[in-house]
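All protein chains of the complex are present and in place, except for one that has been dropped.
Let's turn to chain A:
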Amino acid sequence: MSTAPEPVAGARTGLAGLLVMPATLFVAIGLIGPIAILFRYSLNQFIPGQFMVDGLTIENYVKFFTDGYYLNVLARTVRVAVFCTVVCLIMGFPLAYVLARTQSRFKNLLIISVVLPLFVGNAVRAAGWMTAFGSRGALNASLMGMGLIDQPLEIMYTENAVLIGIIAVNLPFMVLTLQSVIEGIPRNVEEAAFSLGAGPAAMFWRVLWPLALPGILAGTILTFILAMNAYATPVLLGGPKFQMMGPLVYGQFAQQNNWPFGGAISFILMTATIVLTVAAHLIVQRRYR
């Protein structure tokens, strides 16, 4: 049954190489180059007033890992990212399943409505939240007006606001990734499990979950990376006191002008993201292969 995939058309003529060149060049110039330079900068010294002094030191990394404030920011970022990813998976799976299995002629409309939250940019959403949930927003004004509360509820500029904001942005990515994978699992396979005596829970854990695993991995990795690197949501909904890694990096570059330390934080963020992603991948693979 299994056959080797056909070689890509044009592979022999070198045309394939030519066609992948633009994307490769784009990534190399736009991503790898700057990151390499950033890494070099992260080993430089920062002397206030002198901006950046060439050197080869790990003091920026040491500074990060010895200061409770920065470690706290990292821990908070990981916690927020893990929480948002898990919630996205739990809420996204049923939705993705329904989207994948529906026979409705409105299916495309449903899919568009899943993507709809992405049409509302972060800035617009934050502005909307302020008018609705701010301390002088519509919700608090009406609750206080009715005499139900005397202090405004704190919704804006809390961790909860950031969590909800990130989940709202990331959920569509999770749902779309899962939906495409679930669509590839024949309905017959589920029915076969049912006919063999598996109830819905047994069918889910023994058949659907393992078969959807590639999509679950892709979806969680995608949402995890997005959450780890979230910038706009923590800034706009978390306020100045709620620090996450993304805004911290930017602050070092744009406000403190401390490029070496900003570079170091960037690398710590990137490494943490990659390590956690790979670790999750390996654990899941060992568990289900």
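In this section, a residue touches a chain if its C-beta (ideal position, glycine included) is under 8 Å from a C-beta of that chain, and two chains touch if they have at least 3 such contacts; residues count from 1.
We take it that contacts and distances are computed from a predicted model.
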### Task
Have a look at "Hydrogenase maturation protease", "Cbb3-type cytochrome c oxidase subunit", "NADH dehydrogenase subunit C" or "Spermidine/putrescine ABC transporter ATPase" and point out the UniProt protein name belonging to the hidden chain.
"Spermidine/putrescine ABC transporter ATPase"
### Task
Out of A:51, A:65, A:106 or A:194, point to the residue that touches the absent chain in the complete complex.
A:194
### Query
Of A:182, A:207 or A:244, which sits in contact with the chain we cannot see?
A:207
### Message
Touching the absent chain: which residues on chain A qualify?
### Response
1-2, 186, 188-189, 191-199, 202-203, 206-207, 210-211, 288
